[in-house]
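Once you've had a glance at the structure underneath, I'll fire off some questions.
Note that this complex is displayed minus one protein chain, with the remaining chains in position.
The block that comes next holds chain A.
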Amino acid sequence: MTITTTSIEVPEPQRVRDFVMPWNHTLSANGPAANAARALGPWHPQEFMAECVETIPEAGGLKTFVFRRLDGAPLAFRAGQYLNIAFPIHGEDQDPVDRSYSISSAPTSPWTFSITVKRDNGGLVSPWIHDHVEPGTVLDMLGPVGAFHLPDVERRPRYLLLAAGAGITPIMSMLRTIHALPGRADVVVLYHGAAPGEFGFAKELEYIANVDDRIQVFYSLGDRSVPENWEWMLGRLTAQMLEQVAPDANGRQVYACGPEGYLNHAADLLRKVGVDDTSVHMEFFSGDRKTLLEYQEEISLAEDLAEEYAEEAAEQTNHFAETQPAELQLFQPAATDIDTEAEVEAEAVADADTDAPVDDSDFTSVGEGTLTLSFIKSRIKLRIDPTERILGPAQRAGVRIGANCQEGMCGSCKIVKISGEVEMNHQGGIRAREIASGKFLPCCSTAQSDMVIDA
């Protein structure tokens, strides 16, 4: 009997070249975005209430709390950001205690979201959370907050993610996000833990690294004694270790989260292996006083913003009350935001089109027809029919327009319209770019409306 074995070849996936967060298109779109997409736009902090729907004990004294918003909206955020949450530790009548926790879930699954909290028995808040927050618990939240997150679009998605202890939380969000999205990426994770059993998310990390060939995960045991069956790296972060896991660290964006000592040490080493300071992003997980103050500052700023948006939203809600379906009003807060430059510009142009009045009362009027073309330099108001090509009548009326081929080829008659519509049948004498900027060739164009022309 012959035994044949067939190896299973994993075909290489076909991917888009750049790495783009799914909301980036909404952010950069010119037109008004669809409401649902707008609601997902992670562009400003809000105050909202959320209900715990699941708790998951994790290795390393960590526990994950899964929430959903009470208003039913998805939570919009960027991978790596955190939430500021009010915990009623001293009872419902007393002031709650505010704490910030990184979101550990990915914004690609926004209908629920989770934070992962390490139990610090000496602390006030984390033991309370571990013991009291359970499915059904409703908490006041503010967020998302924080500048430590993946970019919305990245042509060179080569990352080195460094985590120590509970610092894995925002890193986990990033990793889950990258894993969930298509696009080329090259990710190295180096995760420092205190003991073999204390690496949170270890099973999921193992799974992701196994099935996603864009992602590699390395573990190292801090400086503790090591059991015999440990196969990963040993010891604190060193330059050699960085070179070993990412010899091309120099060309990567580095995201690092962990205790302050770890991060300061990492910053030195990264410099040593040639990583540019501007490529290093850090989140101090258990901060000193200074970082805590920074957090506070950001949160108070976020509170102001949230208030502002909420007010605007209330106004909008009133305004649209009759035309908007009731459920959508809940999403409205997030929909008040994006005045992208393009939109503002588009509006300005629209204004110019319809509103900018050209005072043509003292222009010389010539011709007969249903449409009026105002030539502002020549101070001539030309009446014309929509079937007539513009060039001839305009030249006869005394507008100075150079022209040669008269067939839309040579482009010598090119002029700019300030408002109005033309229909043009050119033959290569003008480029799409020029048309977009308002130019047209009067030799091969007919007017479709009243026009104001810069000639």
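Keep in mind that, in the parts below, a contact is a pair of C-beta atoms (placed from the backbone, for glycine too) under 8 Å apart; a residue touches a chain by one contact, two chains touch by 3 or more; residues count from 1.
As a working rule, contacts and distances are computed from a predicted model.
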{"item": "Hidden subunit of the complex - UniProt protein name among \"(Fe-S)-binding protein\", \"Pyridine nucleotide-disulfide oxidoreductase\", \"Sarcosine oxidase subunit beta\" or \"Spermidine/putrescine ABC transporter permease\"", "value": "\"(Fe-S)-binding protein\""}
{"item": "Sole contact to the chain not displayed, among A:His130, A:Arg158, A:Arg176 or A:Lys417", "value": "A:Arg158"}
{"item": "Residue touching the undisplayed chain, where the options are A:Glu407, A:Glu423 or A:Asp454", "value": "A:Glu407"}
{"item": "Hidden-chain contact residue, picked from the options A:Pro227, A:Gly274 or A:Pro386", "value": "A:Gly274"}
{"item": "Hidden partner chain, residues of chain A it touches", "value": "155-156, 158, 186, 247-248, 250-251, 274, 276, 278-279, 404-405, 407, 409-412, 427-431, 433"}
